[in-house]
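Removed: one protein chain of the complex. Kept in place: all other protein chains.
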Amino acid sequence: MRIKDHPILEFKDQKPLHFTYNDTLVEGQFGDTIASALHNLGIRKLSHSIKDKRARGFYCAIGNCASCNMVVNGKPNVRTCVTLLEEGMSVKTQVNKGVLYD
Amino acid sequence: MNLLNKNGVPSLEQIKSRFPSKELLLTPKAITECYEEIPCNPCSTVCPFDAITIGEDINTPPVVDFDKCTGCGICVYNCPGLAIFTVQENEEHLLFKIPYEFVPYPNLGEIVHAVNRNGEIISKAVITKVQISSRQDKTVLLHVQVAKEYLHEFITVRRII
Partner (left out) sequence: MTNYDLVIIGGGPAGLSAAKIAAEAGVKSIIIERDYHLGGQLVKQTHMFFGSEKQYAKTRGIDIAKILVNNVMDYPDSIEVMTNTTVVGLYDDMVLTLLQNESYSKIKAKSIIIATGASEKFLAFENNDLPGIYGAGAVQTLMNVHGVLPGENVVMVGSGNIGLIVSYQLMQAGVNVKAVLEASPTIGGYKVHASKLKRLGVDILTSTSIKKAIGKDKLEKIIISKLDNDWNYIEKTETEIETDVLCISVGLSPQSRLLGMIEAKMKYVPTLGGLVAVINKHHETSIKNIFVAGDVCGVEEASSAIVEGCFTGLIVSERLGHKHQNHDKLYNDFKSQLQNLRSGPFGKKTRTGLEELRRDEFVK
């Protein structure tokens, strides 16, 4: 959910950006990081712990903790909290440590 | 300092110590509720009447010269801790100027809840002015009319939704 009115900040309407989340077409906006766009869509679980598959999500927002790692445009271990959203991005939940293709 | 350290609420004694004598409140005066030594001095630098003193060591709590203070309210919206307000005692009511940083702003003439430092509703109050200017940098000054018995209790308002 977006904040509309704020006592200090002005949130102007931003250009919508379309991307896919696990192959479903969804929407964010210009200025979003991938993680903030997903958060706005109500998606809380961003990854899993490797061994016990415990749900993990947004935590530090500065690219330190790796809880938000996802596969973006085929590339694994992308820290979605510090990666700006782009039109047409493909964002997928990562399985285990991710796979790098040649 | 005890209860203030535990829950952020000063004692009545602490509050009264920041007020001038009653007769001086016939004109508005700034009440600086700054009880701790923290490195901060904007209230003294912005006062156009040099009524607030902090000195070289910026950890010193501010001291208001009530003879110089006109209750203009400039210190109120410049205090980073929102710890200052002005108060004036008229024949019928008290008139406070408090800092306010929430939306939507109350309206002129609106009846609101009067709230004490514990966050408890103590009575009703009336908004007599909603003062905004670019100089205030998003901190609104609400002019609030409150019943006289709440001189040391009233601190802020809450809109009645």
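In order of appearance the chains are A and B, and numbering begins at 1 in each one.
To be clear about the criterion, a residue touches a chain if its C-beta (ideal position, glycine included) is under 8 Å from a C-beta of that chain, and two chains touch if they have at least 3 such contacts.
Just so it is clear, the model here is predicted, and its values are computed rather than measured.
Touched by the hidden chain within the whole complex are the displayed chains A, B. Per the touch definition above, the residue from B:E36, B:D50 or B:D65 contacting the chain not shown is B:E36. With the whole complex as reference, residues 1-3, 6-9, 11, 31-33, 36, 39-40, 44-46, 49, 54-64, 67, 81-82, 84 of chain A touch the missing chain.
For chain B, the residues in touch with the chain missing from this view are 4-10, 33-42, 45-46, 56-59, 78-83, 101-102, 115, 117-120, 137-139, 155-156, 158.
Everything that follows uses one rule, which is that only the chains that are shown with their structure count from here on.
The geometric centre of chain A is 43 Å away from that of chain B, both derived from CA atoms.
Of all residues in chain A, those touching chain B in their complex are 5-8.
Chain B contributes residues 101-104, 138 to its touches with chain A in the complex.
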